[in-house]
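Only one protein chain is missing; all other protein chains are in place.
This part shows chain A:
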Amino acid sequence: MSQADQISLPAESGGAAPGQPAAPAPVAARRGGDTLYFALRNKKLVGGLIVVLALLVLGVVGPLVHTNSPTEYLGTPGQSPGGEWLMGTTMFGQDVLAQFLHGLRSTFLVGALGGGLAAIVGMAVGFVAGYRGGLVDEVLNMLTNILLVIPTLAVLIIIAAYLKVRGVMVEALFIGFTSWPWAARAVRSQTLTLASRDFVDLARLSGVPTWKIITRDIAPNMSSYLFMTFILLFGGAVLAAATLDFIGLGPTDGMSLGLMLNNAVRWSALQLGLWWWFVPPGLGITAVVGALYVMNVGLDEVFNPRLREM
C-alpha cells in the first residue's frame, strides 16, 4: 500500500531523466490529477489556502496602494476607525492600517525566510545524517540533539538583546538557524528507511553520486512530507517572530504585527480602549498561523489516502 501511496505527486515526471523517451503520459496525468482532485475537494486545504493567499496579497500589494508610512506621526492621536483613518490611529497618530499592512508583509517575510532557512538546514542535516550513517550520523545527530534541548527562545532573547540594530531579515536568520533540529530528526528517520531500499543500492551500482541519490531518489519519495515540514516551520517562524517582537526584541527599523502588539501594550491601549490598535495584529497572526496549520491537516489528508474523509 505504501508504495502506491507515494506515487501521487505531480512534480515527478519533470525532473525524471533526460534520456527518457517523451512517453505517452496518460497515467501520469491521471495520477497527478488524482492529487489535484483530492486537493481541490479538501475544504481544509482550500479554505486555509484562501486565507493565507488573501493575507499574502494584502501584505504584498497593500503597502504599494496605501502608501502612508507606518512609523510617522500623521494624524490626530487615538482616532477610532472610520472616516479619514480606515483603521484609526495610535496614541501618537500613526496610521494603524499602514502598520497592519507593513506588519503582514514582514510576517510573511519572516515566515518564508526563517521557515525556508530552517527547512534547508534541517533537510541537509537530516539527509546527510540518514544517508551516510556511521560517524557522520553520530556527529550530526549529536549537534541536532544539543540544539534541540537548548531553550531556543532564551537564546534568541539573549542574541536579540546584544544587537543594537535589528532588521526583519536578521530576525528571520536567527529563527531559521535555531528551529531546524526537529525537522532534521524527522527527515533523518525517513531517510534511514528509504536509504535501505533496493533502488538506492541500484542507483549506487549505476555510479550515481551521493548528492544525486539524495536529491533524485530519496527526496522525491518524501516530497509531500518535506512540503508539510516547510509549512509547519513557516508557521513556527511566524509565531517565534511574534513572540520576540512582543517582548520588545523585534525589528528596530521596521514594523511587524508583533511590534504593534508590543507598542499597544506599552502604551496601555487596552486600558484606554484603543481596541483597533491591538485587535488587527492579533487577528492577523492568528489567521496566518491558524490557516497554515489547517492547510497542513488538509495536505496530510490529500497525501495520505487513509485520512481522506469519504
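The rule we apply is simple: a contact is a pair of C-beta atoms (placed from the backbone, for glycine too) under 8 Å apart; a residue touches a chain by one contact, two chains touch by 3 or more; residues count from 1.
In this section, contacts and distances are computed from a predicted model.
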UniProt protein name of the chain not shown, from "Cytochrome c peroxidase", "Peptide/nickel transport system ATP-binding protein", "histidine kinase" or "Transcriptional regulator": "Peptide/nickel transport system ATP-binding protein"
Residue of A:36, A:57, A:155 or A:202 in touch with the missing chain, whole complex considered: A:202
Contact partner of the left-out chain, one of A:116, A:220, A:248 or A:282: A:220
Residues from chain A at the interface with the omitted partner, ascending: 3-4, 6-7, 9, 12-13, 16-21, 23-24, 27, 197-199, 201-208, 217, 220-221
